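Worksheet for the structure shown next.
Complex shown without one protein chain; remaining protein chains in place.
Chain nomenclature is as follows: A, B and C, assigned in order of appearance, with residue numbering initiated at 1 for each chain independently.
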Amino acid sequence: MSDTETLEASASKAKKPKQITMVQALNAALDEAMAADEGVILLGEDVGAKQGGGVFKVSSGLSEKYGDHRIRATPISEQAIMGACVGAALAGMRPIAEIMLMNFVTVAMDQIVNHAAKLRFMSGGQTNVPMVIRTTTGVGVGFGGQHSDMLEAWFAHVPGLKIVTPSNAADAKGLMRSAIECNDPVIFIENILCYGLKSEDPGVDYRVPLGKAAVAREGSDVTLITYGRTVLDALEVAETLAGEGVSVEVIDLRTIAPYDEATVTASVRKTGRAVVLHEAVRSYGTGAEIASRLHEALFNELKAPVQRIGGAFSAVPMASVLEQAWIPSKDEIADAIRTTMEWKR
Amino acid sequence: MSDTETLEASASKAKKPKQITMVQALNAALDEAMAADEGVILLGEDVGAKQGGGVFKVSSGLSEKYGDHRIRATPISEQAIMGACVGAALAGMRPIAEIMLMNFVTVAMDQIVNHAAKLRFMSGGQTNVPMVIRTTTGVGVGFGGQHSDMLEAWFAHVPGLKIVTPSNAADAKGLMRSAIECNDPVIFIENILCYGLKSEDPGVDYRVPLGKAAVAREGSDVTLITYGRTVLDALEVAETLAGEGVSVEVIDLRTIAPYDEATVTASVRKTGRAVVLHEAVRSYGTGAEIASRLHEALFNELKAPVQRIGGAFSAVPMASVLEQAWIPSKDEIADAIRTTMEWKR
Amino acid sequence: MTIDREKLLDIYTRTMKVAGFDEKMRSLLMSGKLATIYYTMRGQELVTSAMMAALNQDDYLVTTYRGQHDQIAKGVPLDLLIAEIAGRATGTCKGKGGSMHITHPATGVMVTTGVVGSGLPIANGLALSSQNKKDGKVTVTCFGDGATNIGAFHEALNMAQLYKLPVIFLCQNNHYGEHTAFADHTKVDSIVTRAAAYGMRGVKVDGNDAVAMYAAAKDAVDRARAGEGPTLIEAMCYRMMGHFFGADFSYMPPEHIEEMKAQDPLPKLNALMLEHQFPQAELDAIVAKLAAELDAAVAFAFDSPFPDADEIRKDVFEEEIAA
Partner (left out) sequence: MTIDREKLLDIYTRTMKVAGFDEKMRSLLMSGKLATIYYTMRGQELVTSAMMAALNQDDYLVTTYRGQHDQIAKGVPLDLLIAEIAGRATGTCKGKGGSMHITHPATGVMVTTGVVGSGLPIANGLALSSQNKKDGKVTVTCFGDGATNIGAFHEALNMAQLYKLPVIFLCQNNHYGEHTAFADHTKVDSIVTRAAAYGMRGVKVDGNDAVAMYAAAKDAVDRARAGEGPTLIEAMCYRMMGHFFGADFSYMPPEHIEEMKAQDPLPKLNALMLEHQFPQAELDAIVAKLAAELDAAVAFAFDSPFPDADEIRKDVFEEEIAA
C-alpha cells in the first residue's frame, strides 16, 4: 500500500552487505517461525500467493512455501479471523492474525478483549491463547481519520494482553519471533512509515525478549521515553540538543506491555527528568500511565514534572498540512525537553 | 437483571415524600425528553412493552406512550443498533442506543470510534452526531469476566466523545437530559449497583450540565477524585478519616469527558494532596491521565505524589471472594489517603 | 428413522443427568443456598444430549452462558461443574469463570462464552486446527436463535464453508432471545434458510424428537469427520422458563406457554423409552443413580474451599503478576 521508503533514507545511507528492511525482517521472522513449528499459521486478508502476498507484502512467498492451509487468505471478516485464531490457539497452534490496519481492530475488539485476553484467566489456567495479532498503522501518509489511529493504550488497559512495537528492522525480526513463541496473546503493532527502514540483518533465529526496553542512546540530563516510529524523531532531537549541551537518554520501550519499569525507572532516577513521547493521542495515552508511575516512584527525586508529548486531540486529518500539525513535531519534543531542563523546583 | 437494591440502604434510610431510584430517574429523563422532542428515539434489545420494557426496566412504559417507531426493540445486533443511531443522528434526530452491558460495546467499537466520534471532524463540521450511548456495568454482582468491565478510559482516549457517569439518581436524571441535548455523541455509563439508589426527585426538566464536577464533600487536607459507584465508597472513607482528623474533599466528576480540570485543580491546589479512585482497572485507566495532569499543573505545590486506586490487573473473577479482592476496597482507599498525608517531600 | 437401543439409552441417561442437575440448581438457588446467575435450560435438555451422543469425548465443544446442558451432556464432571458455579477453588476454573465461562478441556469443552455469537468464530479455529493437524476431531458450537442476527454468526458461517471446516453450528432455536420473540427479531421464518446464504448444508429438526435429532446430529458429525464440511442444524425447542433463573417471563403469550408444555422433551423421551421396551423401573433406577451422583457432587462443591484472594494475580499471563 504505497511508498514505504519515506524514512529509509534517514535510517541508513550507506549500503552494507546484509541490510534488510522491516518488511523483509518480518517476512523472515514469519518464515523461520513457520519452518520451525508447523503450528504457526497466518490468517488475514490478501495474505496468499494468489493475492500477491499481502497488501504490504509481509507474507510474500510464504503460501508458496507452506501452503494454503497455513497461510490462509480470508474474507473481509475480522471477527472471524480473530476468532479463528483464538480457537486455533486454544487447540495448541500458534496462529497469527493479520489486521490490515489498526483501525479495523474496532470490529474485532470482542474477540481480543473478551476472549483472547481473558480465556487463560477465566478457565483458571486450563487453556491459553498463544496468538499474535499483527497490525499496522501510522500518521504521516495521508490515510486520514479511519486509517491512522494508534490504539495501544486501549490494549494496555486490558489485563492479559502483551503489546509489542518495533522501531527498527532488527528488533522487528527478534520481537516477532518472541511474540510467536509467547504463550499469551500479543498485539504486534507495525508502523507503515517504518516498513522501509533498514537494519543490518541480525541473522537467523534472532530473538529480542518481550518486556525489555532498549537504551537507544545514552544520556545523563533527561530521559526521553518512546516506542515505534517516534524513536527516530527522539534520536534526532537528542542529537540537536546535544549541540545545546543537553544530554538526552532515549529509551525505546519495544514492548509496551509488559512495561519495562526497571529500565525506565533506573534511567529517570539517574537523570532526574523525563519526557514521554508517542504518536497516539496524548490524552489518556500510554504516556499518562508511564508519567504516573514515574511520579509515584520518584516523586522526591524528580527535578521537574514528567512531560508528555503525543498526537493532537482530534481525528487524524487528511490534508497534509493538518496531518503534520497533528503529529508531535520535533520542535515540540525539543521544547518539552528544554522546559524540563529549565524547571525550578 | 437481578437485585439492584444492594446500595440503596446505605444511600437513604429515611423515606422522604419524593424519593426516586436511579432507574426511575433515568426513565423519567427519557420520558421528559421524548415528550419534548419527537426526534428523541431509543433503540436497544428488549426495550419495548412487548419485551417488558428492558431487562433493567429503564424504558418501562415508554413504548406504550410513544409507540414502536420511537422505542425500537432490536435484534441482537449491536453494530446495527449503533449504526442506526449514527445515521438517525446525522439526519437530525437525537437517538439513544442502549447497549445492554458495557462489555458488548466491543462488538460496536467501529461505529462509535471510527464513525460517531469522527464524523463531525471528518466532514469539516457539515454533519454532527447528537446521540447518546447508554450502557451499564459494574463489579460486585458476580457477573464475571465478560459482564463487568469499565471501559471509560478507552472512550476518553478518543477525540469526539463525551463521557458521563452519574453516582446518584438526581444526577442521573439531570445528566441524561443534558446528554440527550448535547450535539455530540455521549457515552452514558450506568452502574448496575447504583440502579436502586434513591435521591430526592429533582423535579421535571432538571438539568446537570456536562463538564461540571460536583464537590460531594468539602475538605481541606486531601482531594479524593472519583466518579460513579465509588463516590459512595469515597464518602464513607471520608467519614472514617474525619474521625482520624483528616479532612477529605470528595470530588464526583460526573462527566469524565469533558474533564472539569478547573474544579479538580482548584481543589488540589487548596489541599496539596490528591488520590484518584475508580472501579476500572488501575493501569492505563482514567486515573493515570488525571494524576498526570495534576502533576503537570501543580508539581511544585503538591505535598505528595498523586495516588491512584483502581481495579486489579486481571479479568473480573466470578467467585465472590475473588471479585471482592479485585475491587478497590475502602481500606485500600483509606490507606492511600494516609500514605499521602504522611508523605515527606 | 430408527435408533439403536443402546444409543437411545445413552441419550436418555445424558438427558436425565441434565434434567436432574437443572432441577437441583434451581432448588439451591430458590432456597438461597446458592447465589449466582444461572440460565436454566429447562426444555432444551434433549437437543444437546442427542447431539453430544453423536460425538467422541475428545471432539470439541464451544457453548454459551446457557450451556450447562451442553457441558454435562459432553461429559464435564458434575462435581467440578457445580464447584465452579458455586465459586469454589475446586471448580473447573478455580472459581474464576463461573457458570458463564465453564472450560474443561479433558472433555473437549474449550470455551463457554457470555457474549452472544462469539463462540462461532472460535469454533472455526478449533476446527481449522483439526483440519490442519488431521486429528479427525469435530467441533460443535451451540447458540440460540437470537445469536443468528449478530455479525459474528455471519462471518463464521461464511468462513467455515469457504474452508470446509469440520464444524457443526447447532442453533438451539428456543423461540426467544431474552425477552424478544423470534418473529420480532428477524423476518425470516427459519434460521436454517440462512445456510443457503453461505452455500452451507442446513438441517431443521425437531429438537424434542430424540430419533430425528440424533439422526441429524450423527449425519452432520459423519460428514464433518469425512471432510465434507460444516452443517447448520436448527433444532427447534422451547425455553420453558425465564431468560435466567428468577427472571420474569410474563411477556410470553399463553398460547406459547401451552405449545411449549405440550412439547416438553422429558415426558416425550420417557414415552419413547417405554415404546422401545425399556421398563420404567430400569429408567427409574438410572434416575436414582444419577440423583445419588448429583448429591455427592453438590456435597463436594459445598465442602470445597473458596479460592485464595491471590488467585487474581495468577493465570492473567503464564507468569504470575507481582503482588
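Keep this in mind: contacts are C-beta pairs under 8 Å (C-beta built on N, C-alpha and C of every residue); 3 or more make two chains touch, one makes a residue touch a chain.
Worth saying up front: this structure is predicted, and the values here are computed from it rather than measured.
Asks: Can you say which of C:I3, C:V76 or C:I150 touches the chain missing from this structure?
Replies: In the full complex, the listed residue that touches the missing chain is C:I150.
Asks: In the complete assembly, which of B:A25, B:A49, B:V105 or B:L119 touches the absent chain?
Replies: Only one of B:A25, B:A49, B:V105 or B:L119 touches the chain omitted from view, namely B:L119.
Asks: Using the definition of touch stated at the top, determine which of A:G61, A:G125, A:G142 or A:P258 touches the missing chain.
Replies: Of all options in A:G61, A:G125, A:G142 or A:P258, contact with the hidden chain holds for A:G142.
Asks: Among C:Q57, C:T193 or C:Q280, which one touches the chain that has been omitted from the display?
Replies: Once the missing chain is taken into account, the touching residue is C:T193.
Asks: Determine and list the chain B residues touching the chain excluded from the picture.
Replies: Chain B touches the missing chain through residues 38, 41, 69-70, 72, 74-75, 77-80, 82-93, 95, 107, 110-111, 114-115, 119-128, 159-160, 162, 183-184.
Asks: Which chain C residues touch the hidden chain?
Replies: Residues of chain C in touch with the missing chain: 149-155, 158, 161-162, 184-189, 193-194, 196-200.
Asks: Suppose we count only contacts with the excluded chain; which residues of chain A make the list?
Replies: Those residues of chain A that touch the unshown chain are 1-2, 45-46, 50-52, 55, 73-79, 103-104, 106-107, 142-147, 312-315, 317-322, 325-326.
We take it that only the chains that are shown with their structure count from here on.
Asks: Just by CA atoms, which chain is the most central one?
Replies: B
Asks: Counting in whole Å, what is the centre-to-centre distance of chain A and chain B, each centre being its mean C-alpha position?
Replies: 32
Asks: Tell me, which residues of chain A touch at least two other chains?
Replies: 79, 107, 110, 114, 121-122, 159-160
Asks: Out of chain C, which residues touch more than one other chain, so two or more?
Replies: 91, 95-97, 101, 113-115, 151-152, 315-316
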